[in-house]
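All protein chains but one are shown at their positions in the complex.
Should a chain be cited, it is by its letter among A, B and C, assigned in written order, with residues numbered from 1 in that chain.
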Amino acid sequence: MSIIYIIQSLLLIAGAPLFVGSLRRLKAVLRGYKGAPVLQPYYELMKLFSKGRVLSGNSSFITSIAPAIVLAASILLAFTVPVAYIGSDYGLGNIFVIIFLMAILKFMTVLIGLDSASAFGGMGGSRELFISMFAEPIGFLTAAFLYFEAGSFNIIEITYINSRGIAEPAAHIMAAVAFLLWIAAENTRIPVDNPETHLELTMIHEAMLLDLSGRDLAYFELSTYLKLTVSMALFVNAFIPFGIAASASGSFLLTAFVLFVVKMLIMLSMLAVTETIMAKFRLFRAPELLATSFCFALTAIAIVYLH
Amino acid sequence: MEILIIFSILIITSIISFISKNLKFVSISTTCGILVCFLASVRFIVLIRQSDSIAYFGNLVYLDSLNVIQIFIITSVALIAAVYSYRYILNEVMDGEISIKRARIYYFLFNAFVFSMLITAVSNNVMGMWIGLEATTIATSFLIGFHRDKLSLEAAWKYIIICSTGLIVGLVGIIMLIYSAEYGATYVDFSWTSLLQAFSSSNGLYNRIGFTLIFVGLGTKVGFAPMHTWLSDGHSEAPSPISAMMSGVLLNLAMYVILRFYIIVKSFPGLGNLKYLFIVFGLVSLIVSSFSMLKQTNYKRLLAFSSIENMGIIAIGIGFGGFWGIFGALLHSVVHAFGKSLLFLGAGNLLSALKTKRIEKVNSLVRLMPKNAVFLIIGMLIIVGSPPFATFFSEFSILNAGIQQGHYISAGIYLLCLILVFAGFLNIFIRMIFKNPEGKEYVKLEKDNENIWPLVLSLAFVVLITITFSNYFVTILEKAVSIIGI
Amino acid sequence: MLSYLSKFFMDDFLSVFFLFIIILIAIPVSVYSTGYIKKYRNIYSGRYFWIMFGLFVLSMIGVVMSSNSISFMVFWELMSIASFFLAIYDHKNRESIKPGIYYFVLTHISGLFLMMMFGFIYKYTGSIDFTEIVHSRGMIQEPWIIFILALIGFGAKAGLLVSEGSSFCAIHKFPSMLSAMMSGVMLKVAIYGFIRVTFFLMGGVSWESGLAVMLLGTVFAIYNIINALLQNDNKKLLAYSSSENIGVIFSVIGLALVLYDLKLYEAAIMALTAGLFHSLNHGVFKSLLFTGAGSALFATGTSNMNELGGLHAKMKFTAICVFIGTAAISCIPPLNGFASESLILVSFIKSSFLLDSKKLFLVVILCGCVIMLASGAAIFAAVKAFGITYLGKARSEKAVNVREIPRSMNVGMAMLSALSILFGIFSPFIVGMISIGLSESILETKYIVQPFGYEITRVAILLFGIIILILLVSRILDKGKKPQINSTWGCGFDTSKPNMQYSGDGFSQPVARYFGRMAGYKKESKVKDTILLKQKTTDKLENNIYMKLIYFTNFLAVRVVKIHYGKIQLYVAYILVAVILSLILVINFV
C-alpha cells in the first residue's frame, strides 16, 4: 500500500514548481500584466542546473553539504504529508517531525547566509531566526489543538478523523487562521517578507541565498517551492480534509486527487490575493502579527477543551 | 601509679629548664617528658575502655572517659607543640630575637602550662579544677607577652585582667553551688563525685545562680561571645606553639570544667532547660565570630576567631543535647584541637618565613612555600568541616540533634554562621595561597621545609581519629556521652 | 567484597542510569583533556589535574550510588571540593580565583541545605538508610519543609536558582574541560538528587509544589536563554544555555510531580522519562559544545566572539564536530536534541489533555509554549555561537594565526558527536528502556513510553539515504565543471574587510530590542570620527538579589567588628554585663 504514498509524494514533488509558477502567474494577472508562463520555475531550475558553480573565497564545508541536506529535508517533508490517499498506516507523518524538518531548512539556510561572510547573510539569518523564534509556540499550539481534536499526533490519522467530521467548527476555523499565519511566517511570505523584492536590506529569506549559484541555488529554490507546497498540503489535509480517499479503489483515489488539486488552487488564489493586497510589515511589527495568531490558536484550544 | 609518673616527670623537666644552660638539652628533655605523658595517657585510654572510672590517692584524682579524652588531647597537642618549639626557639635564638635565658623561661613556663592543665583535667576536687585553671592563666600570661613588644604586652595585660576577673566570677559561682549543696545535707567535701550524690536536697534558686555564674565566669576562659575579646588578641600575639596549645586545648579544658558542673546541676529536677544557656551563648559567639571573620586583616586573628566559632559550635552541640548533639560536640572538640594546632603551626611557619601577619602582604604561597600551602589548605578543610575529616560528621550530627529537638531557628542561625565562616576562611586562605600580583616573580623559599614534621604529626592525629572513628574511638565517646547524660 | 560494598550502594534504575551518564561523558572529556592539558604543560603539574579529575568523577559516582544520607552528603561535599580545586587549576591568570571562591561557597550553601533536609528526614523517619526511609515514608508530617529544602539545595547546585553564567557559578571562567564536565554531568547529579528525594524518598509531593517547580523551571529557562542570547563570550553563552536546559528539565520534572500526585501514573512516567532522556542528551551535546569552545580558546587564546570568525579554515574537524553539536542543541531531527525536546513537548500536550482541572490545563499549556519559545531562542543562540565564531572571515589577528590543536582533543569531540548522532537515531529504544526502568522502580508495573513509535529512526535513515543520493547526483552533474572561487558578492563594494560581516552583538540585536530589559541590556554609542558602539548585559537576578545579600552581610560585618574597640575597660564591662543579663534571664525564665 505504501507505493501509493510514494507515488502521491513524487507527484507532490513534481508539482511543487508548477504550484509556485501558477501562483506567480496569478499574481501577475491580478496586477494586470501577462506575467511569466506557468512552467517558468522548471525552466529556471533547468538553467541553473546547467550553469557552473561559483563559491565565495571563505566558504566552508557548510556550502558544500548544506544544499544537499536542505533538498533532502524538503523531499522527506513531501513524503510525510499525504495528498489524496490515507489508507493503511504509514510509518511517517508525526506533526513534530514535520515541524522540526522545516526547522532543518531554516537552520541550514541561516548557516549558509553566515558562511558567505557577507553583511546580508548575517542580517537575513538574524531576522529569520528572530521571526521563527516567535513562530515556534504557534506550531506547538496547532500540534496541541490537532491532538485535542483528533487524539493523535500522526497527520494521517488526523486527516482521517477530521475528514469524518469536525466536532468544534468554530475552534477549527480559529486554528486554521492561526496555522495560515504560521505558514506565512515559516515560509516568509508577504506579511513577513516580500519574496520578489531585490532590495537586499529588506530581504529575509533571499538575503541568505545571495551568494549561491548554479546547482546549489537550484537545490535551494526547489526546497523553497517544496516547503511552500507541503505547508499548503499540510493545511489542506489538517484543516479541510473532506473527500480524501480512505480506501485504495481507483474511483475514490481519482476524486480525492481532483479535490486536492481544486483545494490547492483555492488556497493558491487566496495566497495570491493576500500577497497583492498587503504590503510587507516592518520587521519589529511581525512579532505582533505572530502574537495575534498565538491568540487565535490559544482561543481555539480553549474552545475545544473547555466544552 | 601512672599519675605519679606524669606529674613527677613534668616537675623534673621544669626544674631542668631552670638549671641547665644548654638549650638543646632543655628542649629535648621537655619533648621526651611530654612523650612519656602521652604514652601514659594512651595507657589511661586502654584502662578506661575496660573499667568505667578509676580513682587514685583516696579520691583526689578521678579518671573517667570524659577527662581521659581531655588528657589525651592535652598530651598529644603538647607533644606536637614541643616538637615544633624545638626548631622554633632555636631559630628565635639564632636570629637574636630572644636571649638564651628567655628561651629557658619559655620552656619552664611551657612545662608549668602543661602541668597546670593536667591538674585541672585530673583533679576530682572542684576547687582543684578552679586552681588548675588559675594556674594556666598564670603560666600563659607571660607566654603571651613573650616577645615583649607593644602589641604582645597589651595582649598579655588584657589576657590576665579579663581572665582573672572571669575566674573570680567563676569562683563565686562555685562557692554558691557548694553553699546550696550544703543547704540541706551535712558537711560536703569538694570532690565532684560526692557533689553528684549530694544534689538531691539542695536549694533550686542557689543552684541556678551558682551555675550561671560558673558558666559566665569560666565562659571567659572558653571564649564565649561577650567575653571572647582577650582570645583574639592573646592568640594572635602569642608564639605559635603556645597559641596552638591554648586554642586547641585550653578552651576545650575550660569547656570540660563547665561540663562537669553541668552534669551536677543537670540531675537536679526542673533545671533541664539550663541548656538554653549553652544555646544562647553558643549562637551569640557563632554570630560575632563568623561576622568578624569576614573583615580580618591578620591571619592569626582569623584563626583565633575560628576557635571562638568552633567553641560556639561545641556549646550549641551540648545545648541541643540528645545522643547525637553531645556526641557531635565531643567529637568536634577533639578534631578541632588537632585541626587548629595544624593551622596555627602552619601560620607560625608562615610568620617566621615572611615576617608579616597582614594578609595582603602574603601572596602566591603556592609557589613561595608549597608544602606549607598544602598543609594550610588541608587544615582549612578540617576546620571548616569538609567530608573526609571527622568535623563533617560532628557538624552533621549536631545539626541532626538540633532538628531532632525542634530548635529550628537556632539550627538555621547555626547553618548561616557555618556558611559565613566557610566564606571568610576561603576568601582569605585561597587569596593568600593563589593570588599573584602582576610582575613579581616568586621563588621557593628554603625556609619552607623547616618544621614540617609537627604539621605532619597533627594531620596524622586527625587521620587517626577519622579512621578509628567507627570502632575504637567511638566507645570512649559513647561512654563520655552516657556520663553527660542525654 | 562486592556483597559488602553492595550494602553501601543503591542498585535501582535511577542510580544506574545516572552512573551511565557520568561514565559516558567522562571518557570523551578525559580524552579531550589529555590534549587540553598541553596548554598548561610547563606552568602547572599534570599529576595534580589528573588526581583531582579522578576524585571529581569518583565523588560524582559516589553521590549517585550512595544508599544512605551520610555517604550521600560525604560524596556531595567531596564533589564540590574536587571541582573547586579543578576550577582554580589555572590560578596564574588573575580572574579565575574569585569565581572559584564564589562557586565553592555556593556549593557549600547547597550542601548545608541538603544536610538540613536529611536532618528533617531523620527526624521523622528516624533512619538515614534510603531503603528504610522508603518503607517508613508515611511518618513524614510536613513534607513541604523537606521539599523546599531539597529544591533550594539541589536547585542552587544544578544552576537553576543561580544561573550558570552568573558570577556566582561562573562555569565559563573555569578551564573548558572542567566546565564541560560540570555542565554536562555535575548538574545531572543534582537533578538525580532532586528526583531521588522527591520521587523515591518522599513518594511524590503535593501537586502545588510540583506546579511551583514547573513554573520556576519555565521562568528560569526563558530568563537564562535571553541572557545567553545577548552574550558575546562563547563559554558564557553556553553556560547560560545549559541552565536554560536545566530549567526545561526541572519544569518537566515538576510536571511529572503534578501528575504523580493526581494519580495519572502513565503520564507522570512519560514526563519523567522525557526529563531523564533530555538530561542524558543535554550532557552529551553541551559537553560537545563546551569542548568546542575550549578548543577555539586553545587555538586562538580568546573566547570572545567578536574577535573570532573564520575558524573553519584551520580547524576543519573541530568545526564539523561543533556543527553537529549546534545542530543537536537546536533540535535538528536526526540528532538527540530533537528526540528529547519533542518527547518533552509531547508529554506536555498529552498530560495537559488528561488533566481535569481547567486552571492546571491552562498553566501546563502556557508552560509548553514558553518552553517552545525558549527552544526557538536556543536555536538562535546556538547558531549565533557557531556561525559567528566558525563561519565567515577572521575578525582579528588572534583568529588568523591559529595554534595547532592536538589530535586527542579532536578524538574526544568526535566521540561526543558520534554519541549525539547515535542517541538521536536509536532514541525510541533508549526511551523505551528508560520508561520500563522507571515504571518498574516507581510503580512496580511495566509501562513502555513510545509516543513516536520507531518513526525517528525511520526518518533518520531516510534522510541520510536521500542526502547520499543527492550528493551522488550532484557529483555526476558537475563532473566536468570545477567550481570557480571568487570573492563574496557585496553589491559591487569591496567586501574584503572582515568587519563588513555581522558581529555577535549585531546578530542578536533584534532580540535585544524586544527582551533587552529582561537581561539588563544597556547600549551606548559615541559618534566621534568613528562610531563606537558598546553593549553591556548584567545578570538582573544576580545583581538585584544575590549581590544585595552580599552587601548586607558586609554591612553587618563592619558593625560587628566594631565590638573590638580595644579599650580594656570596655572588655571587662562586657563580662559584668553578661553576668548580670544571664542572671536575670536564668532566674526569670529557667
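The rule is simple: a residue touches a chain if its C-beta (ideal position, glycine included) is under 8 Å from a C-beta of that chain, and two chains touch if they have at least 3 such contacts.
The rule is short, and it goes like this: contacts and distances are computed from a predicted model.
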Choosing from "glycine dehydrogenase (aminomethyl-transferring)", "CHAD domain-containing protein", "Hydrogenase-4 component E" or "NADH-quinone oxidoreductase subunit J", the absent chain's UniProt record names it "Hydrogenase-4 component E"
List the shown chains that the missing chain touches in the full complex. B, C
Out of B:56, B:179, B:323 or B:408, the sole contact with the unshown chain comes from B:179
Option touching the unshown chain, where B:35, B:131, B:351 or B:416 are the choices: B:131
Out of B:233, B:309 or B:395, only one touches the absent chain, namely B:233
From the list B:13, B:111, B:165 or B:436, which touches the chain that is not on show? B:165
Which residue, C:23, C:139 or C:573, contacts the hidden chain when the whole complex is considered? C:573
Contacts of subunit C with the missing chain: which residues? 561, 564-569, 572-573, 576
On subunit B, the omitted chain is touched by residues 125, 127-128, 131, 134-135, 137-138, 141-142, 145, 148-151, 153-158, 160-161, 164-165, 168, 171-172, 175-176, 178-179, 182, 187, 189-190, 232-233, 236-237, 292, 295-298, 301
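Quick note on the criterion: only the chains that are shown with their structure count from here on.
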State the pair with the higher C-beta contact count; candidates are A-C and B-C. A-C
CA centroids of subunit A and subunit B: separation to the nearest Å works out as 79
How many angstrom lie between the CA centroids of subunit A and subunit C, rounded to a whole number? 35
Approximate Å spacing (C-alpha centroids) for the pair subunit B, subunit C: 44
Where does subunit B touch two or more other chains at once, residue-wise? none
Of all residues in subunit A, which are in touch with two or more distinct other chains? none
Which of the residues in subunit C end up touching subunit A in this complex? 309-310, 312-313, 316, 319-320, 323, 327, 330-333, 338, 342, 345-346, 349-350, 352-353, 358, 361-362, 365, 368-370, 372-373, 375-377, 379-380, 383-384, 386-388, 390-393, 451-456, 458-459, 462-463, 466-467, 469-471, 474, 477-478, 481, 483-491, 495, 498, 500-502, 506-511, 513-514
Can you name the residues of subunit A that touch subunit C in the complex? 49, 52-58, 60-62, 65, 67-69, 71-73, 75-76, 79, 91-94, 96-97, 100-101, 103-104, 107, 110-111, 114-119, 121-123, 125-127, 129-130, 132-137, 139-141, 143-144, 147-148, 153, 200, 210-211, 214-215, 219, 283-284, 287, 294, 298, 301-302, 305-306
In the complex, subunit B touches subunit C at residues 157-158, 161-162, 165-166, 169, 205, 208-209, 211-213, 215-217, 219-220, 226-227, 229-230, 232, 271, 273-274, 276-277, 280-281, 287-288, 291-292, 294-295, 366, 381, 386-388, 392-393, 395-396, 399-400, 402-404, 411, 415, 418-420, 422-423, 426-427, 430-431, 434-436, 438
